[in-house]
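Only a part of the assembly is drawn; its chains keep their places, and the rest are absent.
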Amino acid sequence: MSVGEREIKKVPLLRGKTVVNLFFESSTRTRTTFEIAAKRLSADVINVDTRVSATNKGESLLDTIRNLEAMHTDLFVIRHSKSGAAYLVAQHVPPHVRIINAGDGSHAHPTQAMLDMFTIRRYKGSFENLKVAIVGDILHSRVARSQTHALTTLGVPEVRVIAPRTLLPTAVERLGVHAYTDMRAGLEGVDVIIMLRLQRERMQGARIPSEQEFFNLYGLTADKLRLANKDAIVMHPGPMNRGLEIDSAVADGPQSVILPQVTNGIAVRMAVMAIIMAGKAKLEKPEQSSIRKHA
Amino acid sequence: MSVGEREIKKVPLLRGKTVVNLFFESSTRTRTTFEIAAKRLSADVINVDTRVSATNKGESLLDTIRNLEAMHTDLFVIRHSKSGAAYLVAQHVPPHVRIINAGDGSHAHPTQAMLDMFTIRRYKGSFENLKVAIVGDILHSRVARSQTHALTTLGVPEVRVIAPRTLLPTAVERLGVHAYTDMRAGLEGVDVIIMLRLQRERMQGARIPSEQEFFNLYGLTADKLRLANKDAIVMHPGPMNRGLEIDSAVADGPQSVILPQVTNGIAVRMAVMAIIMAGKAKLEKPEQSSIRKHA
């Protein structure tokens, strides 16, 4: 039984450890998942509100980190609008300080991809014969980037990305994926559909047409869903724009595993925290990765 | 001895449970009371700052709730500017998720009314022969609404509301109360005076005269207090506007039980949380209500 389903949702793995949630970009949801995960591991959690933090007073990111590290904190969960921020930090802290990237710019969001892979494995058993489609703003999405990396690493034979041409990276095929601008063609015969959140700000950039037109072309409806395999699952990292990238009938329908993703997100983040704090993370050997171990 | 008075103010009733403070309307004070209450019950507490939460990104209240619930959280404390918000949520969560309404629009603020009833009972022994006056902005006050409901339910024979005509609901008598626009007449012979906080914003709406005039007519002074019974108690849900709805001499005087209300607020909220988590709340039988049980 998972810790989240127990009467007392608490294990002492990180007792006496200090976890710092350092979110330079607002995200109540992701911050909350890490906070819950850390508290269920019995860690002390410090939320640093960076809207009022010293970095606003002109202090550099690394000075902020060095200071927090000097307080004998153990683990930083970092979200930052600049790509590479967590990696930069990881290169400058002593080895006993652990770093988790909770999203950096449009680069990566590894724990989101991990929980997505965990979810796919739960529902599909293995990755070997899957067709997976990722739909939406591929160009700006760190989630899509990490998912693509995870799916190809885990041996998924066919990863498709579906988006209007203006939201596809140039030469996206080099990432080992197949690109589609026609959603109906792209969904044909897939086992997993991952919808992305559309930032409404993109509208103003003239990169996409009206909301209504986007929904018509790239919104997941029951009608379009029928093009996928009968037992295809529907995923979304949240928060959803109902009626924009996904229809409520699908979001709340029998093929949706969107809420199980959230539940798995706590378990996967607890696992990641426990493993890196135990110093057993052998990230260079993919066959020992946390995803396989905990599936 | 109450938990709040012990050397170690902690009981393990909610150990391993996750309580989410979900305040869509700012209230440091009420949020703090629930946070302290939950921590003294040994729960993990997550404060969700809704100024930056996903609902700001266009997500609906119910999607926010469903997501938090998918994280295996146990209890939501919800404050929202829309009347009925907590009730709406309670209708859509599975039975193991508990909801506490910490104030919804101008509708209700049940735990405030409960702590007020607890306080009245402590000082007055029973409700059977009491005259209670509620004074101030009755029209907009969820506190007044919940108090009225509680007082009449508990059998208080005479509940009076005192306000300028513009701050009285139409047909207020239908709630089982007596309405007064003359404060001196309304205070005559009462045992309990409950002052309400006046939102200064009401001034601009031309619903009330100047601050000075409001204080003259509806501010509780030592002079007006003498019209009540000699052993009448003075209550206020806080935060007080000294010199607007209440004079400092009364607020800090011997008949004031305003600070005991705050102390009782922690105890009552601990009781409410513990009871609803234990699943023993039989709200349909008033003789077993938490108020009586814990008096």
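For clarity, chains are labelled A and B in written order, and residue numbers in each chain start from 1.
FYI, a contact is a pair of C-beta atoms (placed from the backbone, for glycine too) under 8 Å apart; a residue touches a chain by one contact, two chains touch by 3 or more.
Owing to the predicted nature of the structure, the values given are computational and were not obtained by experimental measurement.
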With 2 chains placed, the number the full structure-file assembly comprises: 3
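Rule of thumb we're sticking to: only the chains that are shown with their structure count from here on.
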Magnitude of the superposing rotation for chain A and chain B (Cα, nearest 5°): 120
Distance from chain B to chain A - Cα centre to Cα centre, in angstrom: 40
Residues of chain B defined as touching chain A within the complex: 15-18, 44, 46, 48-50, 52-54, 57-60, 63-64, 66-68, 70-73
Residues of chain A defined as touching chain B within the complex: 4-10, 26-29, 32-33, 35-36, 39-40, 200, 238-242, 259-260, 262-263, 265-266
